[in-house]
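With one protein chain removed, the remaining protein chains of the complex are shown where they sit.
Each chain gets a letter, A and B, in the order it is written, and its residues are counted from 1.
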Amino acid sequence: MTNGPLILEAPLAPKQTRLEELWRLFKQNRLAIIGLFIFVLFFITAILGAVLTSGRDPLFDPALIRLQEKLLPPLSRPHVDALPPQEVPTFGRYLFGTDDLGRDVFSRMLQGAWVSLTVGFVAVGISVMVGIFMGGIAGYFGEHHLRWNHILGVTLLLAATVMGAMGNVWTSLGLLMAGGLCLSLFRLVKPYRKLRFTTAWLFKNAVSVDTLIMRMVDIMLCFPSFFLILTVVALLPASMYNIMIVIGLTSWMGTTRFVRAEFLSLREQDFVTAARALGIGNFRIIFRHMMPNAIAPVLVSSTIGIATAILTEAGLSFLGFGVPPPHATWGNILSGGKGFIFDAPWLTFIPGIAILIVVLCFNLFGEGLRDAMNPKLRER
Amino acid sequence: MFSFIGRSIIQKTVTLFFVSVISFLIIHLAPGEPSQVDPMNPKFTPEMVERFRQEFHLNEPLYTQYLLFYQDLFTGKIVSWKDNQPVLAKIWERFLNSLPLFIVGTLLTWTLSFPVGIRSAIFRGGIYDRSATFFAYLLISIPGFFFAYVLIIFVVTVFHVPVIGMETFGMGAASWPHLFMDRVWHLLLPSVLGATGGIAVLSRYVRSQMLEVEGQDYVRTARAKGLAPDQVHYKHALRNALLPFVTMFGLILPGLIGGSVIIESIFSWPGMGRMAYEAILARDYPIILTVNFLSAVLVLIGTFVSDLLYLMVDPRIRL
Partner (left out) sequence: MEEAYAPPHKDTLLLVEDLRVHFRGHDHVARAVDGVSFDVHTGETVCLVGESGCGKTVTALAILGLVPIPPGVIASGKIRLRDTNLLTLTEEGLQDIRGNQISMVFQEPLTALNPVFTIGDQIMEAIQVHEKVSENERRRRCIGLLTDVGIPSPEARLKDYPHQLSGGQRQRVMVAMALACHPALIIADEPTTALDVTVQAQILNLMKSIQHASAMSVLYITHDLGVVSTVADRVYVMYAGLIVEQGTRDQVFQHPRHPYTRGLLASLPSRSKRGKRLYSIPGSVPNPAFKPKGCPFHPRCSAAIAECAVDFPGMCDYGHGHLSRCPPVYSRERQE
């Protein structure tokens, strides 16, 4: 029994990094792979589309009106003799036909792809950032309390901003001063015992940060979201940026709830306690230690959020509240085509199917990622 | 129990107050004014605009406007800016039009998604599950307005029945079975469309809940007792999987008001959604705000009801 062990380590499972593991699991899901493929294709198309349809003399001109060529079916040839040479479409054919003003649908689809892509990404970017910020604060600093003077001060500052925006400079400045005073009151009043006593209610704890943020989420969830977006978009001047911002600002609640829950549980874990015991600062703990653990599922659900945002934008465009014409979006191509649904069905079907495919691929891709990352589903 | 009810009523009232303030601010701080919607309209002379502003207190400071507005809302005196009709009566009438759509849609959603979701979970990975999954994604991803047109084309060309509006115009003399079938045809498409997204999302959710529960130890215990698979699935697993759906029951309520703007405007259905859409177009603030307020009330009632239901159903929660 004196022979030493021959081999010290038993052969273990082949080592894999987390990313390789993820990719291996993701690969098994055929639908998700198709989703990823179309996602990449769409990305390239949208960027190419933005390049090819803009500039002074674009390769595909989405705004060029050729009234004599209206409502031609896909792949039809232009009447070359009736057109000035610079108006003949690239490739010598209308790949996707023309609309009721004789504009080339293919060019308009290319331009619309870029709109869908940017609206989807920017809107979700805004919502994810707001969501992570609010959720992170609620989850990490949740048990801190706000004092009445904080609330009063912030209210005054907000009022000052509103007044300033309305052009009432003096009131605004006054409110600004009052607000600043309120916020710094605690320090100022500290030395004077007597004063402190009379203003004691101001320094009582009013509400915890967590309660405040979660109540804000509750309030936002009370609004019927599509109706709210519609109202705001209708009231604001029509522009692509307003739509992105409005969609983003009305869809951060889910992310907030998720990040908060995640942070609450991460905060109790030993590695965070260990980091704190080592004297690492709050922000470093949040961004270096906790965020990497919470971020992946947020990004996955944001993939699905992009799909929803694209659908919302298309719906807005369809109702006539989207990106203002003449800029083409898939929603307003479809909306413009609805009057010719029996004569020119391609005006409905091409953008409709394009939206369907893109949204579908985002959904499939997102769900595939989620399945691959969920350790519970791995064995199934 | 009573303290829970009291606390949540207070909390929800506070939430409602903030919702009312925020929606009021959003609408009144946005650039533009209802009196300036149509500057070309000859009726909007400066005198008219001034009278309009006077009549609807638009010259008062914002907080006075706010108080006046909600005073009117609670006393039921609130009128539309567009046609001076009482808003609540108008909403009630449109609500009755939306109600059949809502009921049929909800019934379709809840009766279809449960069997589909449960079956997918039990036979996970099989042909049925995979095709159900794919169709669910398809239905989630298809834009409602596009799907509406596809269905309209299909129904009109195959069955030759009109589907736009609530009923076919000029059928007054027809016999009642005809009238009835006409109504059914008109009701069917919009409610199916309204239900598609719900069916897809809900059946996916049922499936994942079911899968979660099927992996639990007590399901294995039930099998180890010698129960037949049906009893294991439909008694032990389903009962646990159903718990979260009790809370979703309360979340149906808000759908009553939100309606579907897009579907109702495609089908020219004179319901709540379409009214809200028209009000937005006309900047008819009282209607927009009232619809918003009512739907917030419904959301809050819905969450309250679902909390209560959950308390009653889950034996583990006791107050």
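One rule holds in what follows: a contact is a pair of C-beta atoms (placed from the backbone, for glycine too) under 8 Å apart; a residue touches a chain by one contact, two chains touch by 3 or more.
Everything numeric in this text was worked out from a predicted model, so none of it was measured.
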Chain not shown: contacting residue from B:15, B:191, B:240 or B:260: B:240
Residue among B:8, B:65 or B:216 that touches the chain left out of view: B:216
Residues of subunit B (touch criterion as defined above) contacting the omitted chain: 216-218, 220-229, 236, 239-240, 243, 314-316
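What we mean here is this: only the chains that are shown with their structure count from here on.
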Distance from subunit B to subunit A - Cα centre to Cα centre, in angstrom: 23
Subunit A-touching residues of subunit B, taken from the complex the two chains share: 11, 14-16, 18-19, 22-23, 26-27, 29-32, 124-125, 134, 137-138, 140-146, 149-150, 152-153, 211-212, 215, 254, 257-258, 261-262, 265, 276-277, 280-281, 283, 288, 291-292, 295-296, 299-300
List of subunit A residues in touch with subunit B within their complex: 31, 162, 215, 218-219, 221-224, 226-228, 230-232, 234-237, 307, 311, 314-315, 318-319, 331, 334-335, 338, 341-342, 345, 348, 351-353, 355-356, 359-360, 362-364, 367, 376, 380
